[in-house]
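Every protein chain except one is present and positioned as in the full complex.
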Amino acid sequence: MTDKARVALLEQANEPLRIRELPIPEVKEGCVLVKTLASGVCGTDVHCWRGQVKLPLPVILGHESVGTIEKLGAGRTQDSMGEPIAEGDRVFWVAGHPCNKCYGCVILKDTTACSNRKSYGTSYSCADYPYLVGGYSEYVFLTGRSFLFKIPEQVPAEAAIAFGCGFPTAVKGFEVIGGVGPGKSVLIQGAGPVGLSCVVLAKLGGAHPITVMGAPHPRLEMARRLGADRTIDIAGLDRPEDRVKKARDEAGEADLCIEATGYPTAVAEGVELVRPNGRYLLMGVFSDLGPAPINPSVVVRRNLKLYGSVFWEPRHLHEVLRLLALCNDRLKLEDAVSARYALEDATQALHDVEALKCVKAVIAPHAH
Amino acid sequence: MTDKARVALLEQANEPLRIRELPIPEVKEGCVLVKTLASGVCGTDVHCWRGQVKLPLPVILGHESVGTIEKLGAGRTQDSMGEPIAEGDRVFWVAGHPCNKCYGCVILKDTTACSNRKSYGTSYSCADYPYLVGGYSEYVFLTGRSFLFKIPEQVPAEAAIAFGCGFPTAVKGFEVIGGVGPGKSVLIQGAGPVGLSCVVLAKLGGAHPITVMGAPHPRLEMARRLGADRTIDIAGLDRPEDRVKKARDEAGEADLCIEATGYPTAVAEGVELVRPNGRYLLMGVFSDLGPAPINPSVVVRRNLKLYGSVFWEPRHLHEVLRLLALCNDRLKLEDAVSARYALEDATQALHDVEALKCVKAVIAPHAH
Amino acid sequence: MTDKARVALLEQANEPLRIRELPIPEVKEGCVLVKTLASGVCGTDVHCWRGQVKLPLPVILGHESVGTIEKLGAGRTQDSMGEPIAEGDRVFWVAGHPCNKCYGCVILKDTTACSNRKSYGTSYSCADYPYLVGGYSEYVFLTGRSFLFKIPEQVPAEAAIAFGCGFPTAVKGFEVIGGVGPGKSVLIQGAGPVGLSCVVLAKLGGAHPITVMGAPHPRLEMARRLGADRTIDIAGLDRPEDRVKKARDEAGEADLCIEATGYPTAVAEGVELVRPNGRYLLMGVFSDLGPAPINPSVVVRRNLKLYGSVFWEPRHLHEVLRLLALCNDRLKLEDAVSARYALEDATQALHDVEALKCVKAVIAPHAH
Partner (left out) sequence: MTDKARVALLEQANEPLRIRELPIPEVKEGCVLVKTLASGVCGTDVHCWRGQVKLPLPVILGHESVGTIEKLGAGRTQDSMGEPIAEGDRVFWVAGHPCNKCYGCVILKDTTACSNRKSYGTSYSCADYPYLVGGYSEYVFLTGRSFLFKIPEQVPAEAAIAFGCGFPTAVKGFEVIGGVGPGKSVLIQGAGPVGLSCVVLAKLGGAHPITVMGAPHPRLEMARRLGADRTIDIAGLDRPEDRVKKARDEAGEADLCIEATGYPTAVAEGVELVRPNGRYLLMGVFSDLGPAPINPSVVVRRNLKLYGSVFWEPRHLHEVLRLLALCNDRLKLEDAVSARYALEDATQALHDVEALKCVKAVIAPHAH
């Protein structure tokens, strides 16, 4: 085995990522060295690269990754659910690390509310031990505190990574709202990884009809393949009132509306699209892009319930893998991975994701 | 008994109410004639008078009223909870009437979502039978479909009416959010009838500390008397950011924030004042006063839950009376009734309520 | 049109039903006369016939029925959801009538908790107006207070009636527990109408795996057709511990267990079959057959949640029809109606249902 790993390094915002070699630390007790199969190129990676997120540079991007176990440290014999693991096994690891001692972690018992949350791929400098702390790398080094789950045999690695962190994000959001039942109408704003994951979850839960509003066309096609009953292409619907009118005309008011766009104005539109006593789940507007002109009298007069949800916990990733084991032979999420990039092409991947050229792009450091 | 009733009639928006005499219909099977003790002057009455609400003029205002039973129609022997009633009993009746056959009534089983809701005091013209369909009147005529509840003996009529429809509105809102538990911090925006009712409910539920943000001074004093641990006078805090800063400095972030102001901008401030995973109950912005610049990324990143709640159902009024029976000897809500007006002075009452001159004003048609 | 209707009358417990002719009342304002297409023979009918339920004899059995509108009284132009109705339309009516003024109806706002509940088919004597108050009759006379819903065009009448009152019972139960989500394991005890309805609902909600424990064989086959992943025939598993062991061996512990057997001892077994923090929905044990030896330490130590649920409300029947409109072309619930009886053979129907000879039996008064 080699003692170095090649990585694509973000050294300066807006600059091309640099290919570097970093040392692979000794795999001590409890640690795991993973050989990266694929690391998703998330929209957040683009924000990081563009300098819109504060990072301890140099950073290895990549916070949603699957790989094979290269080496297990002493005592690490099970994954985070107690499943036995061995070298060669395919695993999906959890990039985020809560502090486990703040108000969010201890009192709220919700690590998505941790005030000191750190994550591989964004919060750690690769200048510090254990260096290999992001997915745009041949190898990732997991210390004892990282959660990881074995990928079920029947699930292709690319199916597991297809919607990246968007899938567990959606699973957590659905948990927050208590799910959606058979025959409930769902309107999903946004056809990116979070929105598409919501299509899967809504469909599995029997929702009907499921309408997806978004762009561009290939994503809407994927939405239909995953079970959307109706898609609305927002290309050309430039004004909020046009989009609201179109959605109302086509889909009526929804029992459940889901915001998965990332644009604040979508929320102003969404509240107009929920039926009385209906629910609105907000997951997309993660970055602070300022306020949107939302009408509270609609929320009050329609008895609406709005739920914000951010991040996810290890069990939500476990749920993703479990659901995939049940339904991926039919869904074939691996088809959503529409572009694979070598480490050398990571910068191109960021450009392409920024331009919405792919349904999902991944960095595949060992593919050729 | 007389066969006519004097009423204060809204014949034209912005004009003084006129004193008229209307015929008292025969009290047929199931009907009830009530002699009005007091009818609250709600902020909505001011909106109606100012022409901001569409009404089938001429209308008798007054949708929150208590009175004594003057005459019971045949077969009407019980109140809506099965308590025996007799002439002379004091009752609080429910002004609103759902249609019982729309999506809201039948499928949502929530009459506050009725799409054909009508109400004494706003939706009926007094030109139509049974004429006496609002509280600014010596007598009110209740047909068989009206819910009414006997006021418990130990509760003064003015205590029952003190926060008018604001109290059952608050009870329903608290029901929607599942209540607030011991030791939870509560921030209430607004010190009108809804806000003050929330103080009572939060205090009864053991919340601590309870902070009320509002104006003017006498309302904040009443808030303290009812159990608020802290009040913030917003006089002089003209900019939203000033109010947010002041609230944060004094009260920190709240487990539960409640909007009871009626101003859309309050909602934009409120989302900044809820702790992560906290809840925000919106009840104040009933009239459509347009949008406010709300930041959805705060809702998402803090896992916030927002609940709109409008109107209330008969059982919420019953709950008000039941709670008053338990705690009014201590609370003495009757002291909140700070002004009583004869029918002739109803227009003055509207002026005074508009100018926030009273904690609570009532029309007392028979007082002298 | 005739002015008389033939009915099968229960005049004395355990005696054969008698064929009689009863007068058809004038169809006054708000009333509806319905020509019976099919009336389900519910297990409760057998209990009624066997004298285990107190009835105001003579009674026309039949509380789950579909028919065509023969005549609409003045003013009755819509069904209970506001859909226009006309003579000739197929409808499913709600047999039960709450009092709308007791603690359950008003304060709990749950008519299944009504303390004065009456129902066509059980609580009314046919000696009293309007006489035709049960489904084992050529015609049923609905007064203004009866809820009725139009059957969607694409749904065969026998599909609507296939699980009779068991289907809305199951819908209400699922509502009580907040539904079941994708990938959750469900164990259903009992393969009668309630149990089979639960299979449909669990499957629509994405539950997996779904295990049904019951008998006899044709019902388990129907369970599989409707989506059960596994069935356990309890024939030969005579002791509770045998059934518990078999279920555990085959299905493990369930996220959700559902009791739909009617036998108290099933509950004692069920609590052993729910995973920690899991849920147990009890709907089957409607009649008081005495206690079962249940171990509360299991409930405590596993953090179990048990939910009892009885009856249903009009909206649950509406939900049944709405779900059938969505999925019956695939499910073909009409195939569950395995036996049709003329009025003259109603007694035989009761015998056959008692002997579990049918998946579902119906009385079809006009079929030949």
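As written, the chains take the letters A, B and C, and residue 1 is the first residue of each chain.
Throughout what follows, a residue touches a chain if its C-beta (ideal position, glycine included) is under 8 Å from a C-beta of that chain, and two chains touch if they have at least 3 such contacts.
Since we're looking at a predicted model, the values are computed, not measured.
Trainee: Would you indicate which residue among C:Ser80, C:Ser197 or C:Ser309 is in contact with the undisplayed chain?
Mentor: Touches the omitted chain: C:Ser309.
Trainee: In the full complex, which of C:Ile294, C:Ala325, C:Ala339 or C:Leu356 touches the chain missing from this view?
Mentor: Of the listed residues, the one touching the omitted chain is C:Ile294.
Trainee: Please identify which residue in A:Thr2, A:Gln78, A:Ser125 or A:Gln154 touches the non-displayed chain.
Mentor: Of all options in A:Thr2, A:Gln78, A:Ser125 or A:Gln154, contact with the hidden chain holds for A:Gln78.
Trainee: For the full complex, which residue in B:Pro23, B:Pro56, B:Gly144 or B:Gly206 touches the chain that was left out?
Mentor: Missing-chain contact among the listed residues: B:Gly206.
Trainee: Touching the missing chain, which residues of subunit C?
Mentor: 103-104, 108, 110, 112-113, 115, 176, 259, 264, 267-268, 276-277, 282-310
Trainee: Since one chain has been left out of the picture, which residues of subunit B touch it in the full complex?
Mentor: Listed in rising order, the touching residues are 174, 178-179, 181-183, 201, 204-206, 208, 319, 322-323, 326.
Trainee: Considering the whole complex, not just the chains shown, which residues of subunit A touch the missing one?
Mentor: Considering the whole complex, subunit A reaches the absent chain at 78, 80-82, 101-103, 106-109, 147, 313-315, 318-319.
As a convention for this text, only the chains that are shown with their structure count from here on.
Trainee: Farthest from subunit B by Cα centre, which chain is it? Let me know.
Mentor: Greatest centre separation from subunit B goes to chain A.
Trainee: Taking each chain's centre as the mean of its CA atoms, how far is subunit A from subunit B in angstrom?
Mentor: The computed centroid separation for subunit A versus subunit B comes out at 45 Å.
Trainee: Go ahead and note the Å separation of the Cα centroids belonging to subunit B and subunit C.
Mentor: 42
Trainee: Do you know which subunit A residues sit against two or more other chains?
Mentor: Where subunit A is concerned, no single residue meets two or more other chains.
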